[in-house]
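Omission of a single protein chain aside, the complex is shown with its protein chains in their original locations.
== chain A ==
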């Protein structure tokens, strides 16, 4: 089992939700309106007057074989437009209840 943390520009909400559905990923946790700033480029998404854009985030725990597929889709989503980004980070789940 791996945890995939996807942070995305709000404008990608529908795409992300659709992607999870298509990949038959049922379980996830979503944070709406989260703030953040990219490490390399792009404007910060802070929801302020200066930087009005906002992000949302999804954390989903998926079987290992699905991770690759998921990352691939995230990558192609990110490629749609430079200014509307999406990032995914993966880490291990050691135990769960």
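Of note:
Operating definition for what follows: a residue touches a chain if its C-beta (ideal position, glycine included) is under 8 Å from a C-beta of that chain, and two chains touch if they have at least 3 such contacts; residues count from 1.
Note that in this section contacts and distances are computed from a predicted model.
Think of the chain that is not pictured: of "HAE1 family hydrophobic/amphiphilic exporter-1", "Phospholipid/cholesterol/gamma-HCH transport system permease protein", "FecR domain-containing protein" or "NADH-quinone oxidoreductase subunit K", UniProt labels it "HAE1 family hydrophobic/amphiphilic exporter-1". Checked against the full complex, the one of A:23, A:54 or A:71 touching the unshown chain is A:54.
Where chain A meets the omitted chain, the residues involved are 10-15, 43, 49-54, 80-81, 83-84.
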